[in-house]
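A protein chain is absent from this complex, but the other protein chains hold their places.
What follows is chain A.
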Amino acid sequence: MTDTTTDQPPRLDDSGSRATRAGDSIFSGLASAAGLTILLALAGVALFLVIEGAPAFTASGESAYGKDNIVVYVWPLLYGTLLAAVLAMVIVTPLAVGLALVISHYAPRRVGTYLGYLIDLLAAVPSVVYGLWGRVVLAPALLPLYLWLSDNLGWIPFFDGGESGPTHGRTIFTAGIVLAVMALPIVTAICREVFIQTPRIHEEAALALGATKWEMIRMTVFPYARSGVISAVLLGLGRALGETMAVAMVLSGAGIITIDLIGTQNPSTIAANIALNFGNASGSKINTLIFSGLVLFVVSFAVNFVGRWIASRGEVKG
């Protein structure tokens, strides 16, 4: 502290100091305010859904669409939502893993890159277009398959087809396929990312020990990518749960519970049910629909949360 320069005060915060500090505090204030806005927005989403949905707790009769109480009304819809989404994931998981392997390991590198671009582009096609396609093109095309299934495999409860057999293609099975097509690009993209990140040295070690390509993939890529694939599927499931328009356009739903996937009567989903009925709803029926939206929010939040948790756990481990 014997330094002679202490005579002169350090000129770090000189004439510009006030303006600088003001600018800094304004800017950081703005940034924090933006963060706060996000917090408020999400709190708002939860709050307003609860405010508007709460009256539905006591709904019955007319306001619960002729059902005894709200649980009886929402439960079949929740069942349909889960059924369609799980069906989609059963279809999409092997396809996405295979497709991601083609892009990351089987196709020549340059082709693989372009395939990756293509898949990313397809993820951008709006859901309403998939819905249009599913309703006008896919559903009629699948009816022969459903007739064949109910004739030949009708003893499996999934393919019962009801008393008179399938009469149209707009079943929960079709909805599941459309959801699978929509989820495919997203799930594939995440799987590809984790497959690519397998350490090259592991793969080469396996090959050097004489493993075939498949053995190499099974021994090095899959163990490394397991948590990534699981979280990809869960994120895809979250998407499929909340998907509205494709299901609303494809599915001809009634609020029933059945495990028959190709029958004339199908369970509907929460999101599709809201979209189809909201326009005509008024008064307490709106509360009922908003309550079902709240249920959907909670379920998809839980699925997404688990997916991200698994993904972050995998990150730490990798």
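The definition used in the following text is that contacts are C-beta pairs under 8 Å (C-beta built on N, C-alpha and C of every residue); 3 or more make two chains touch, one makes a residue touch a chain; residues count from 1.
We adopt the following convention: contacts and distances are computed from a predicted model.
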- For the chain that's not shown, choose its UniProt protein name out of "Oxidoreductase nitrogenase component 1", "Succinate dehydrogenase", "Acyl carrier protein" or "Phosphate transport system permease protein PstA". "Phosphate transport system permease protein PstA"
- Message: Can you say which of A:Leu95, A:Ile196 or A:Ile256 touches the chain missing from this structure?
- Response: A:Leu95
- Selected from A:Val45, A:Val90 or A:Ala254 as touching the chain missing from the view: A:Val45
- Item | Where the unshown chain meets chain A, residue by residue | 12, 16, 20-21, 23-24, 26-28, 30-35, 37-39, 41-42, 44-45, 48-49, 51-52, 94-99, 101-102, 106, 120-122, 124-133, 135-138, 144-145, 177, 181, 184, 188, 212-215, 217, 238, 241-245, 248-249, 271, 274-275, 278-279, 282, 289-290, 293-294, 296-297, 300-301, 303-305, 308
